[in-house]
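A single protein chain has been omitted from the complex, and every remaining protein chain is retained in its original position.
What follows is chain A.
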Amino acid sequence: MKNNIKYLAVLALGLFACEPEFDNPIEENGTYTSGSADFSTYVAVGNSLTAGFMDGTVFRSGQQNSFPNIMAEKFAFAGGGTFTQPSYEDDVNDAGGFLLGGNPLPGFDTRLVIDASQGGPENLNVASTVEVSNLQATAYNNMGVPGAKSFHLGAPGYGNIANLAVGAANPYFVRHATSPNVTVIEDATSLNPTFFTLWIGNNDILSFATSGGTGVDQTGNPNVLSYGFNDITDPGVFAFTYQGLVDALTANGAKGVVATLPDVTSIPYFTTVPYNPIPMDAQTAAFANGAYAQYNGGLQLAAANGLITAAEVAQRTIQFSAGQNAVVIVDEDLTPLTALGIPSYRMATVDDLLILPSSAFIGTLADPTNPASVNGVGVPLADNWVLTATEVQMVRTARTAYNNAIVSIAAANDLAVADMAVKLEELVSGLRTTDGQIYTNNYFDGSSNAISTTVFSLDGVHPNARGYAIVADEFIRVINEKYGADVPRVTAGYYPGVTVVPTN
């Protein structure tokens, strides 16, 4: 009996020692596979979107949620190796931004946060500690360089600190370029990638768009050295450059996935401020109309002289009324009537996109002593505040040409294509993830719902961590499909959104 009890006790413990085991435990080797791909050395090449740039900068904790880093965590289930990113160990305040020689580098401020006491986005009020001249000279798996246009990836000297002063270098690349004149793509290929993502070209149109179209459309001009910062890259240059990048990345037989470029109307930077943000009562409208009586009369005169059509007269006539009113803008694509002393003004339409920063500008007084100088009403908005319908079309034309090049080069090289243009387009009407949540491209509106569902960061252009999770998930979906791989997917809902601070 005693022995039996002992035996029973041992049996009981034995039963219990084994935790509940699944019939098919996913922790078992072979559950996930890389298919015909090989994730052992994954290199991500691109711009800010690849770097994990959000809220206007790259900061230490934000970089952890770059889409390539999220993907690498999932690749680890299917043979993925270590994945390195440029070091932000010196970002002790977790604030991003740059110092150069100990002084703040203009244009590279700390990350944006919502200041609850003010109700809007502000740069986090701490000093940046990220020193550009602290050179790391290391090739990383994440070769996303914020601000890079397609042709920058192959530009020698783009990581040379000596070129910063003349605007020919990029401080992000300066920090980790392995030598002053190495190119981004050379550093990337030096790692001998077995797998890559390539998402480049956004800045070839985006800097034109975010500047309100102040640059020049360089279509037909292959000389990139003559380009201004806000210009649209010639699609011929883009296609040639892109082919070169793909050739370099696939030289050793690496497989990969390339991504298309989203439309400006998928991005809150261009969709948050409505064309008609100005409320007026009848009295105010009448007062505002008075100031444009002479201008409207001038249009009639120009039409009578056959200088402009009746349609253009209608387009340019400024007429406020009670209710919501469109802003008045300067549009350089209107027929010049400067000879008659008539400026190129018109009211914005639903096809014009006011850029995000205009929300803080419209309604202010150009001349604090003159109540009639309301920006957007009495004083028309300058070109840099608005991407006009014509400029939107310029961006779209270039984007379509770029995307055609991306898709055809991918097809010729048998690469997967992540159609981010389509994926981000889904945000316009609402993108539903498998858990049932619905995400949109709305800018953070301060509501408690938005804390859980906003996917764009406060710069209005870049996704936040949650948005990058959606991007990573789409890349993985495409990879699984193209290469017969089985890599776990990503739940966007677990990733953080906006940072709200009580005061700043």
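By definition in this document, a residue touches a chain if its C-beta (ideal position, glycine included) is under 8 Å from a C-beta of that chain, and two chains touch if they have at least 3 such contacts; residues count from 1.
The definition used in the following text is that contacts and distances are computed from a predicted model.
Of the candidates "Putative lipid carrier protein YhbT", "Sugar ABC transporter permease", "Monovalent cation/H+ antiporter subunit D" or "Long-chain fatty acid transport protein, outer membrane protein", the chain left out of this view carries the UniProt protein name "Long-chain fatty acid transport protein, outer membrane protein". Shown as candidates are A:Gly81, A:Pro357 or A:Gly493; the residue that touches the absent chain is A:Gly493. For the chain left out of this panel, the touching residue among A:Ala304, A:Val422 or A:Val501 is A:Val501.
The chain that is not drawn here is touched, among residues A:Phe77, A:Phe240, A:Phe287 or A:Phe361, by A:Phe77. Only one of A:Asn276, A:Asn296, A:Asn413 or A:Gln437 touches the absent chain when the whole complex is considered: A:Gln437.
Panel shows chain A; residues 1, 8, 12, 15-16, 19-23, 25-27, 31-32, 61, 74, 77, 114, 116, 434-438, 448-453, 466, 488-491, 493-497, 499-502 of it touch the chain omitted from the view.
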